[in-house]
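Of the protein chains in this complex, one is absent; all others appear in place.
Our next item is chain A:
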């Protein structure tokens, strides 16, 4: 699971109001090289919740993103785009879990695939 995906996921257990962002429990993180594409990054920038991405990348061991939402003018900086690219697409959570911020319910991640299936009493 890439952090872009993490950025799009929330806990949807019945009754949960604020299920975003899911906390990451990282047991195994892998880095996979992905083609660098500035247009894609510029396109995604406005759709990303910055704080969730910055926090998640820290949990995954990458400390290079600013905590505060950067001004969109940073999108002209190649250096910024490279870091954004790395955090968003190249860090994969291979083993671990995503944890609902409200209930503490763990959604396991195995072989890079989060399991978001709910039990009957959670729907």
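The definition used in the following text is that contacts are C-beta pairs under 8 Å (C-beta built on N, C-alpha and C of every residue); 3 or more make two chains touch, one makes a residue touch a chain; residues count from 1.
Keep this in mind: contacts and distances are computed from a predicted model.
J.: Identify the UniProt protein name of the omitted chain, choosing among "Methyltransferase small domain-containing protein", "serine C-palmitoyltransferase", "Mediator of RNA polymerase II transcription subunit 27" or "Methylase".
T.: Record says "Methyltransferase small domain-containing protein".
J.: Which is it among A:5, A:59 or A:82 that touches the chain not included here?
T.: Answering carefully, the residue with contact to the hidden chain is A:5.
J.: Since one chain isn't shown, list which residues of chain A touch it in the complete complex.
T.: 1-2, 4-5, 7-12, 19-20, 34-35, 37, 39-40, 43-44, 47, 49, 107, 111-118
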